[in-house]
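All protein chains but one are shown at their positions in the complex.
Think of it as A, B and C in the order they're written, each chain with its own count starting at 1.
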Amino acid sequence: MTEQTSASIAYTASELIAIMAGRLLVDGQIVFAGVGIPLLAATLAQRNHAPRLTILFEGGVIGPFIVPGELPPSTNEQRCTRRANMVLPSTDVLLLLQRGYIDVGFMGGAQIDRFGNLNSSFIGPADKPTIRLPGTGGGNDISSLTYMIVAMKHEKRRFVEHVDFITSPGWIDGGASRAERGLPMGGMWRVVTDLAVMGFDEETREMEVLALHPGVSFEQVQDNTGFPLRRVPEITTTALPRSEELALIRELDPGRLYTA
Amino acid sequence: MTEQTSASIAYTASELIAIMAGRLLVDGQIVFAGVGIPLLAATLAQRNHAPRLTILFEGGVIGPFIVPGELPPSTNEQRCTRRANMVLPSTDVLLLLQRGYIDVGFMGGAQIDRFGNLNSSFIGPADKPTIRLPGTGGGNDISSLTYMIVAMKHEKRRFVEHVDFITSPGWIDGGASRAERGLPMGGMWRVVTDLAVMGFDEETREMEVLALHPGVSFEQVQDNTGFPLRRVPEITTTALPRSEELALIRELDPGRLYTA
Amino acid sequence: MSKETLVKSYDTLRRDVAARDRGLREKVMTLEEAATLVSDGDHVALGGCTLSRTPMAMIWALIRARKQGLTISRSITSTEGDLVFASGLGRKIISSWFSQGIVWGISKVMRHHVEKELAEFDEWSHMAIGLRFRAGAMGIPFMPVRSMIGSDVARIRGDEVKPMNCPFTGERLMALPALNPDVALIHVQRADAYGNAQLDGLQFMDIDIAMAANKVILTTERIVSNDQIRRAPDHTRIPFFTVEAVVEVPYGSVPHECYGQYEPIFAQLDRYAALTSKDPVAGAKQYLDEYVYGPKSWPDYLSMVGMETLLTASRRGRVIFND
Partner (left out) sequence: MSKETLVKSYDTLRRDVAARDRGLREKVMTLEEAATLVSDGDHVALGGCTLSRTPMAMIWALIRARKQGLTISRSITSTEGDLVFASGLGRKIISSWFSQGIVWGISKVMRHHVEKELAEFDEWSHMAIGLRFRAGAMGIPFMPVRSMIGSDVARIRGDEVKPMNCPFTGERLMALPALNPDVALIHVQRADAYGNAQLDGLQFMDIDIAMAANKVILTTERIVSNDQIRRAPDHTRIPFFTVEAVVEVPYGSVPHECYGQYEPIFAQLDRYAALTSKDPVAGAKQYLDEYVYGPKSWPDYLSMVGMETLLTASRRGRVIFND
């Protein structure tokens, strides 16, 4: 997907994902965010409708403010700490997840399946991979211990029937299987792509389309997905990106490091 | 025991214990010390023969220097931190024992038995004590995890056949029983009193007299002990407290808070 | 669910935290308002240790509010433990050591209550208390340790400790139960209105206590701006979202000390020891009447301690900055 126009305003797929994901965040929440789209989305929410939102970074940062144009290259550099409330060891910031302080985790992935399991470790078999991906980072911890928003491009090779490897557990095999495997807390909550916003059926835990982005049909979403998607009866259409939202994203990432 | 004279110099029982205990410390050691006599002894050693001795306090202090005349009321006040190398949480300073960084722990107790087990919890049965004592503090941790020097007054009511309660484990029932109970490291090393310096037999782990203080006979020690004491064949006599040692103790504790 | 459960279930832990408003919000209130956040029967952990950074003003406020039946946990317990027992604020104290302090001998008030079975003093090793808080802070239900094994300190804890073997090495260990207090009372040198707290010097177990508790009541020598906190975020020790109340209480640890601020008020501690060593019941009652129930306010209590005494303690407290 290349540039779309919102009335007269053009935006990229990444900008669309960041804006739509940001709208899902609620004021007062504590959000564990990766860099890139998750950080842009969370900062957008903070500046717009959620001023009391607290961002946490895996590197050991609570409540920072990102300086426009100085996005960090990962969650582990000093740019992540600007005007933070607290800086602490990275193990301890992850333990906040286990203690239960985090409302939502926010990340991407290389592959996702019907039950929201994410793979960021191996394409192909783990003992003889076609591609060795960078790995879990904090992804496994975050998705094991809290609710998740996933932000990624909607492509058939990424939305697969079965992920090659469960790096970050979603609903495992659906139904109650996540809790039965020993993960009683959290779970996959939303998947935001450049085509739609998806959730998971309360019972079967299969992925279902909740809302379509402007100009996108359900069939188009299904065509870009490697498994049959459910759709909620009251499927809606998301509101167009507003010019203020786009302006803010571009102020934050003027070099389009994460939104090209 | 009241004042003794060293040539022409008078000293109290507490001063004698502090001086004799301090002589046991070796340069370069890391010593976990309580306040009172242990602290005086360690500071004495540091100023005399062990300048590279490092003192640790349970309150979370590594390598402090005590200001003469300003002895701390416990190991947990700011007086303990003067010119320290590091101040850290108290749990973490105790974990240094478990990690193996501490050469020797140094404390007192209300009762000690033949195998060096210490009681600082209950006189009488634990469920209906005659006297509820203040408790273990870090004593149990220190004596479970490293070698120990105990400094206490030599009285029959304190040196008992069986302690009423094992707060700080020594050699338990003697022989290999300490390791068999699950404590493979450390153990009781020396007991310093106002009468003698004692160790423990390598095999049976029974208390044995290694050295007598000037003017004290073995029989006198035995008379003040509630169980039969062993004596090493080559039993020695400790050197008299030197005037410099006494002067230093008195400089440190001019109000005789711990040395009356 | 019983307040006396040894280890809270993970479900309970998570639900309790999830129910709190953890957003960035101001929480400044009075001692009296903060006291309403504690319920009779709560498990309340105290920060500080022995005579150091004890949350004395908050304990004072809870006694005045006639709270009852608390279980108290603390690393090492001093005069505040006596006051808890003597006032009826609490009937059980979990600690590694309990007496006014070595120089004053064994607490007669502690002895009276424990030996007469009027109250409980549950003894754990100092590191065990610390690791129980740490497990609670980490959100795990137990922590293995290599001490307490083989001693009577473990034996009298009965089922409260569990001998176990390491699943990797087979080594013998003791499993300690996590301790997640309902409330933590912590006194610090400075904090902002949201509850971001900085702690100078000795920290004791306070960070773990704050993270283990379901909520923190923070008393602070002074409230600073959030901008000051953000200037040195690596000095923040307690994050705002653990905190439910921020109370500015200068001299909030008196008659105990606050690192870098003031030393203990030895005259008051000597007076307390003299009163209670004669008669632990009448002496403690007289102390409570005079210094806890008597004053109109915390500043009024401080007036009884005396201006010159406080200024001397402050001068001595700041002496560490001369080094």
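Following the convention adopted for this analysis, a residue touches a chain if its C-beta (ideal position, glycine included) is under 8 Å from a C-beta of that chain, and two chains touch if they have at least 3 such contacts.
Small disclaimer: the values here were computed from a predicted structure and weren't measured.
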**Message:** By the document's own contact criterion, which visible chains does the hidden chain reach in the full complex?
**Reply:** A, B, C
**Fill in**
Where A:G28, A:P129, A:G175 or A:G226 are the choices, the one touching the absent chain is A:P129
**Item:** Touch with the omitted chain, as defined above, among B:A10, B:M86 or B:V232
**Value:** B:M86
**Request:** Extract the touching residues of chain A with respect to the undisplayed chain.
**Result:** 35-36, 58-61, 73-83, 87-91, 94-95, 97-98, 121, 126-127, 129-141, 144-145, 165-169, 172, 178, 181-183, 185, 257-258
**Prompt:** At which residues does chain C meet the chain that is not included here?
**Reply:** 6-7, 9-10, 139-146, 162, 164, 166-169, 171, 173, 175, 177-178, 200-203, 230-231, 234, 323
**Hidden partner interface residues of chain B, rising order** = 27-30, 52-54, 61-64, 81, 83-88, 95, 98-101, 103, 184-185
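Convention: only the chains that are shown with their structure count from here on.
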**Message:** Using mean CA coordinates as chain centres, what's the gap between chain A and chain B in Å?
**Reply:** 59
**Distance from the mean Cα position of chain C to that of chain B, given in whole angstrom** = 29
**Prompt:** chain B: which residues touch two or more other chains?
**Reply:** none
**Item:** Touching two or more other chains - residue numbers and ranges from chain C
**Value:** none
